[in-house]
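As you look at this complex, bear in mind that one protein chain is not there, while each of the others sits in place.
Our next item is subunit A:
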């Protein structure tokens, strides 16, 4: 349905996106994962025809939207990362404005506004000004504003950044509803692994402007099939212990956590006794050891050597 091919974008000599290719099939929910500055927003700006790539192409059902941007604009809804709403107007007035720019009017517009307000759970507060809303409520209206014209494809750029858990759950539920019940194709960008794991059937992982891995969440986890993740809970932090463990050959990565250490080790390596002995020699008590199923976060760590929130 929608295909980006070898996209490249350079800003003042700095390559923001380099050789990015991805595709979305109809009704799919695809995640675009990466830390801040990975090039996700630039990529979706090119896919949504807001930015022209330096090279590469974006095709919707075989038609290049670089040369015919209006082709995608008719069927696209974009939820930007910023709160792109008029703060001085109410939620209802904002939706009325965004509906009217899509030539909706009268009863059709009114019905759509009420349907979306119901969907995002703000129908009873529609007359209040946006500037009086919480961050989460603003984000929910920000999503509703992109759905007024019933788009076939929705691109969401980090829609849950900086909001309360209640609004976050509401947004995730809205995305699920859109994709599973209405059949809307969704491209969801985030740096929250768990969101992408919950919502998306396929994932692209970006870093430094490039796609570094892609596939279903299971396929990506299989990248770590040769590794185990051990979570050690310690009675006290100890930097020397972390450094010594780093020097042990089967241990591929050591990361300090809030209450201990996270180790990525080669699968089936018999390291437990060695780890316990090393801890004892540093007078650190291991309270418990947890063997962790690899997550996308671990995949990212494995691929880049850093966490998504670095």
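Note that in this section a residue touches a chain if its C-beta (ideal position, glycine included) is under 8 Å from a C-beta of that chain, and two chains touch if they have at least 3 such contacts; residues count from 1.
The criterion applied here is as follows: contacts and distances are computed from a predicted model.
Taking the options "Glycine cleavage system H protein", "ABC transporter permease", "Phosphoribosylformylglycinamidine synthase subunit PurL" or "Cation/acetate symporter ActP" in turn, only "ABC transporter permease" matches the UniProt protein name of the chain that is not displayed. The chain that is not drawn here is touched, among residues A:98, A:133 or A:300, by A:98. Only one of A:20, A:58, A:85 or A:206 touches the chain withheld from this view, namely A:85. Residue A:73 is the one among A:8, A:59 or A:73 that touches the chain not shown.
Not every partner is drawn; the one left out touches subunit A at residues 11, 48-50, 73-74, 76, 78, 80-86, 88-89, 93, 97-98, 100-103, 129, 145-146, 149.
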